[in-house]
Structure formats: structure tokens, C-alpha cells
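To keep things clear, I will list the structure first and then write my remarks on it.
All protein chains of the complex are present and in place, except for one that has been dropped.
Letters A and B mark the chains in the order given here, with residues in each chain numbered from 1 onward.
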Amino acid sequence: MKKFLSVLLAAMMVMSLCVTAGASSLAGTYDVTLWVANEIVDLTKQQVDAFNASNDAGIVINATIEPVSEADAATNMITDVTAGGDIYCFAQDQFARLVQAGALAKLGKAAAEEVINANDPSVVAAAKAGDELYAYPMTADNGYFMYYDKSVIPDADVDSLEQLIADCEAAQKYFAFEMNSSAWYSAAFFFATGCVSEWETDSSGAYISIHDTFNSPEGLIAVKGMKKLVDSPFHLNSSSADSFASNAAIVVTGTWAYSDIAKMLGDNMGVTDLPSFEVDGVSYHLGSYNGCKLMGVKPQEDPVKAAALHRLARYLTGEECQMQRFEARAWGPSNLADQQSEAVQSNPGLAALLLQSPYSVPQGQIHGSWWDIAKVIADDVKAATDDAGLQQALDNYYDKIASLFTMSEAEKNGWSIIGMYNATDGFFFTDYNNETRSNWADDLELTKGDDGLWRTDNAYEIPAGTEFKVRQGKSWDNAFPADNFKVEEAGLYAIQFDEATGEITLIAQ
Amino acid sequence: MSEKRLLDASSGAPVKRHMGLKASRTAANTGIYCLLIIISVVWLIPFVCIVLQSFRVESTWQEGYVIPKQWGLDNYRNLFQTDFPRWYVNTFISALFTAVFQTIIVLCMSYTLSRFRFKMRKGLMRFMLILSMFPGMLSMIILYRVLSDLGLTQANSVPGLILVYVASSGMGYYVSKGFFDTIPKSLDEAARVDGATRFQVLKKIILPLSKPIVIYTVLTAFMGPWGDFVFARYISFGTSSGMNVAVGLYNWLNKDQIAKSYTMFCAGGVLVAIPVTVLFMCLQKYYVEGVTGGAVKG
Partner (left out) sequence: MSTNSDLEYLKLNHWQKIGYRIARFFVGIPKALGRFFVGIWRAVSTFFQLLGRELADIVGTFVHGDWKTRLSFVVMGFGNIARGQVLRGILFFIFEVVFIGYMVLTGGYWLSMLPSLGKVGPTEVYDEILDTYTTTYNDNSFKILLYGVLTIFFIIAFIYTWRQNVKQNKLAEKILASGKPLRSGKEDLRSLVDDQFHKTLLALPMTGILLFTVLPIVFMILVAFTNYDGTHNGYSNNLFTWVGLDNFNTMLNWSVSKGSGSQSYAATFGEVLTWTLIWAFFATFTNYFLGMFVAMAINKKGIKFKKVWRTVLVLTIAIPQFISLLYVSKMFAKNGILNGFLMSMGWIQQALPFWEDPTWARITVIIINIWIGIPYLMLITTGILMNIPADLYESARIDGANAWQQYSKITLPYMLFVTGPYLLTSFTGNMNNFNVIYLLTGGAPTNPAASGAAGTVGYTDLLITWLFKITTGPDSQYYLASVVGILVFVVVALISLIVYNVLPSIKNEEDFQ
């Protein structure tokens, strides 16, 4: 009762605050903690001062700026949201984890629209859970490419992985490419052969589905290429710039290492896209992730402060501030206008990223556990002695991914439809919940009626020639009919399935 | 047996054997010297390397060589541009307070358990033995929350840390209890017969005899906070001003900082090691006495 009262009271307070806030303005002084990477602490201070001077709402931010690395920020926020920074920066792979922990405040509707229009769409996608935008894009340079020591590696060799490995072995120098401890890097081989691993989240940040083709003939080619690298005694599992200082000739890493490596190698520094590897006479160019860094606002109880914080975050990730960060630290902007500027396009680090970009894939949302599951592929690959062992590595990977979506008994016994949802263009099918499903990849669940028959919840406009099957527990162990079911005549149908006989019936509506 | 020895002695042979014995002893001692020198070298290499790197000027990252090409104090100077002095003061304060209070607590606990025979004594000791079998790592999560409710995390984590270090230190009574056990009880009893209260016995008789264990306890308590990076990191995250040296320096080895801060890390490490090492060197004698008097007696 007491609790209820206090909730009620709090709700009333919030409401009254809304009213007063609406009436008055945002003017006032706010104590704000910002967590940013060490190297932009000073710059951020200047930017906050500029915000104080320039904003028209009379907001004065009294900022405490703490250096917290992007890697730590998420872990710290999850440990205790209350103690976390009001505004903080993080790498996009932490996004869903933060949304799930309730550590990110949704953007207002108008603000979201503005952000979406101003930034690179692939980056905006990374800041979305379901259809909701939860963070402000800050950079679009979170990818990797290759730095090499020109005194060891001839420029002519940089396109071939095999050649690079041979050069390193001959010179007794290391080829640093983080394979065993980070899936972010090791995925490069899979992207080379066209494999994908894409996840989908709902608006609460929970993962609802995955489309993953690592365990496939293409995946096998990828691990064959990976084996060449990890088997070399001069492969070094590192992405750290200072590997160059301790005997590495090649380091695969990103723009953030540019200035350090330039100091280490001087004129001998070479920067280029990743090489290609060859399997069975076919050459595959290594792919990469193309990710970004985001800025988030912690959920607030006071709407006025929340509004002020969002104003500040919007400013700090706006065109002007992104450009300043580019100029000071060469952080590649996600803002579309900034991206067009000549300085950005001619920056050598970003240029290498640009060279690599035809082969890179946008990172999107990826399940936090995926990184841990996928990073051990390289260890399995190294231990493998033959193709069967390589295939085993992929099978292990697949089993672990599958275990993320362990099904309940009801799900195991349930029947679903899988097939061509739209036969005419073989593309996507939209159902009543606006969910899109891929052909032969996503299931449409059936519901069991009182009469023991399974039916679709809705009726669908099904074109002639559509093929599908009905399967149990989303596995192919129990699927009907043996050949695909074919829709002969277009129409609006509900689909009915009898598990006793395996008979499929179309019920015209 | 001894008869046979006597016989040998009378035969004149012992002279020769004695020579042989001496020779073999010198040989053995030479072997031991070699061994000790090798051990010393192995033990010192890492420290020498750290010290050398802290004086390197030409680069700030890890290098494949040890001896700097260019010597200088740049790294030490740069330390003072960062929050390092603040961390150092934080650590020093927590070490100081921890040393004082922890010693009081540990001595109270161990003296009581060594000297008094009361109803719950055995049960208490067994209870604490069982408690000590739980991994302390897990308590971190909840201690953080308790401290954060008390407002003793982040910027205020120094008092918070002191509180936690001191509060649970009663568990570590074994060593000093072992020491007190070696002081004869008859001393207390004689004083009690003379009409001294228990408190007077402690103050006038036991404490003066306990110098080694007091110093041992102070020393170990003082050293603890300098090396704590797990719990300290857990309660001071996100607030540079509340960190201790271990946490601050540890963060410098993060991927995105190591290339800029590695030699500074070494310099910081040297500065951290100096007070603890000096103190340790000076009080080594007591440490040994405390450890051997107490550690093995359980």
C-alpha cells in the first residue's frame, strides 16, 4: 500500500513537473557527468563550453568529464546505472546490452527524425532497437584495414595473404591479426566468401532471430583461408599498434591506431585494404566490419534535465562537433554533410577504410554472446588437422549459436510454415505485424486449434506458384510434404495442417 | 656404531677424509653461490626491466629491447600531468588508515581468541573458518551496492575502501593468534593474581612483547591497498578522482591507451614500489619474526 502510494505520488510529481516544464523553459544549470574516451576529454570540455555559449534555451551545463574507455563504459553502466555517466560513449556492439539493461534513454520523436536524416543510414541502424532510436551516432569509422612495415613487406605483395605470410616468415617478423580473441576481426574471412550473420532485435533490445550462414560450403572455404594464417608460426594474435615495436611487420587494426603507428614506423608505414586469400584457385578478398561509435543518454527521472541532456548530446554529435573530432583526432564522422567534406575524403586512415569499404559489411545489431561464441572458431581451426576438422569447427559454432535460442517443449512440438513467402519476386513477405520474413529462412508459426488441427492466425494473399513446407520445432527432422507444397491458384488463404496425417489444406477466405 | 667410528679415528684415515670433506663442502658452497646468483638474476630481471623502461624517452610504447636509447625523466614528469598524484594520495591515505585500524581489529580479535576461554570461542573460530571458505570475489557486487547506498563509491571511494578493508579484517587473525599463543600464559596469570584487570594485562604485559607481530600486521595491512585493483576498480569506476594507483595504472594498459602510456605505467609502477619496498626492507626483520612466529601455528 505504502509502495503504491509512493508510486502514485511519484507519478503525480512527474506529471506536475511536465506541466511546469512545458510552461517554463529549459533554462537553468545542470550538473552533468560525461564519459568519453581519454583522448577527447579536452576537446569535449571545449565543446560543452561552446554549447553553453551557443544554445538558445539558456541551458548551462556544469560538466564533469571523466575519461572512460568505450570498452569499459558499457560494463560500468550495466554494473550500476545510477552511478553511470549521464552521457557516455560506447562502441556499437554494446548497444543491445545497454538497451536491455535500461541504460539508454530513447530519443524523442522529433529528435530521432532529425538524427536519422543527418546521419549515415548504416550507422543509424546500429542505434536502433526495433524501430526505436536509442543513441546518437558519433563516428562511422569503426572498421579495420592493414598497416604494414614497408621495409619488410614489398608493396607488390600486399594483395595476397599467402604472399604476406611468406614474407613475414622469411623475415621472422609477425603478422598481427587478432583471430583467437576477437570475432570482430576473425569474421573477415567469412565475409570474404559471402557468409552473413545478421541479428534482429525487438524494441526492448532482446534478440528475436538470426540469419547466419557461417556453417556452409562458403564458410568452409573461409576457414581454409583462416587456417593458412593461424597455422603460420609468425601469426600474432593481436590488434595492438605497439606490435610493430615488438617485431611485427603487419598489423590489422583501425583508424584509432594511425597516429601511434605513424610515430613507430615513420616513412616505412604502409596503409592499405586487407589482402585476398586463395582456395582451390579462387581468390577471396577479406571482408571487414563497418561499425560506429555511439553516444547515449542515461534514462532520467526529471524530464527537464532529460531534455537538456538530449539537447547537449545532439549538439555533441552534430555536424560541427563531429568535424572538430575529425580535425583533432581523425575520427571519421557519421554525419552525412561531414562525410562529403574534402578533408574527410582525403584523410589517409579513412582512405584505407574507403579502400576496404567495398568488402565490408555494416555491423548492425549483434548478440553479445555471439562475439564469445565466434571468436573460438580460430582456435578450433588451428587444432583441426583436415577438412573434417574444419567442418567440425563450423558445426561446433552452429551448435552454440543454436543453443542461444533453446526452445521450450511447446516450441519444439509446434509446427510452422517455411518456404517462399512471395513467389513472384522471391523476396519478402509482410504479414499483419509488419514482420518481414526471409524465404526459406524464417518460420511462420501455426496455432493449434481446439480440434487438434494447426492453422495460421491470419489469412494471406498467396500468389500462384508459391512453395512451402510445414515443419516441427523449426527443424527439418519432421517436415511435410516430402516435396514442397505448391499453391496452384492465387488467392486469400488460411493454411491448415493435420499433424496426424501430414495433410496440408488451403482454406480460401 | 660409535665403536666403529672410534676405530676409524685411531687408524689415521680420518685426516684424509677430513680434507675430502672440506673440499666437498667448498665445492657444495660454490655450487650454492652459483645457484643463488642465478636465482637473484632471475628474480631481479623483471624489476630491472621495469625501472629501465621507465627512463626511456624515445618512445612511449612497448619495445623489443630493454635498455633505453635515450634516457630521461620525461615519463615521471608526464605522470604529474595526469591524475596520478591524486591516485597516489588516495592510495596512501587508504593504506595509512587501513594499517592503523586493521591492526587494531586484528589484534583485538587474535588476542581474545588466544587468551580468553569463553563459551562461544570454539564455535566462533569454526564459524570464521567456514566463512573463509567462501570465495570473497562474489561479495564485491553487494559490497558495491552497500557502499553506494552509503555514498561511499566513485568520488568517495577512499573511505569506502578503507571501511571494507578494515571491516572484514577480523577474519585474518590466524597469524597473530599463532604469535600470541607462543607468549606463555603464566605471565598473564601472575599479573592477574597481582590484581591487574584484563585490560591492564594487555596494555602492560602483552603489547610490549608483541612488537614483531604488531609491525607485521601493520606492514601487511599497509601493503594491501597498493595492489588492490579488482575491488577498487569495481567501486571507483567512471571517476578518476576516486581511483587508487592500481586501478589508474591498470587502465593505462587498456588497448586504446597502452601505446601512449606504457612507459608511464612503468614509471608509475616504480613510484608505487618505492615506499612499499623501502618500508619492507626496513622492517623485514619483524616481518620474518611475525611470519615464523605466527603463520605456521594456525
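Simple rule for what comes next: a contact is a pair of C-beta atoms (placed from the backbone, for glycine too) under 8 Å apart; a residue touches a chain by one contact, two chains touch by 3 or more.
Since the structure is predicted, the reported quantities are computational estimates derived from the model, not experimental observations.
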Looking at B:23, B:66, B:190 or B:207, which residue reaches the missing chain?
B:66
Residue of A:90, A:214, A:234 or A:359 touching the missing chain in the full complex
A:234
Which of these, B:23, B:44, B:73 or B:190, touches the one chain of the complex that we don't see?
B:44
Residue positions on subunit A contacting the omitted chain are 2-3, 7, 10-11, 14, 18, 21-22, 26, 75, 78-79, 81-82, 97, 100-103, 105-106, 108-111, 172, 174, 180-181, 206, 233-234, 236-238, 243, 246-248, 299-304, 306-307, 310, 368-369, 371-373, 375-377, 379-380, 383, 393, 396, 399-400, 403-404, 406
Absent chain, residues of subunit B that touch it
1-2, 5, 25, 28-29, 32-33, 35-36, 39-40, 42-44, 46-47, 49-50, 62, 64-66, 105-106, 108-109, 111-112, 116, 118, 128-131, 133-135, 137-143, 145-146, 149, 163-164, 166-171, 174, 178, 181-182, 185, 197-199, 202, 223, 226-227, 229-230, 246, 249-250, 253, 266, 269, 272-273, 276-277, 279-281, 284, 287-289, 291-293, 295-298
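Here, only the chains that are shown with their structure count from here on.
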Please report how many Å separate the Cα centroid of subunit A from that of subunit B, as a whole number.
46
As the complex stands, subunit B meets subunit A at residues 59, 61-64, 144-145, 148, 153-154, 234, 237-240, 251, 254-260, 262
Subunit B-touching residues of subunit A, taken from the complex the two chains share
33, 35, 37-39, 66-72, 76, 79-80, 82-85, 239-242, 245-247, 256-257, 260, 263-264
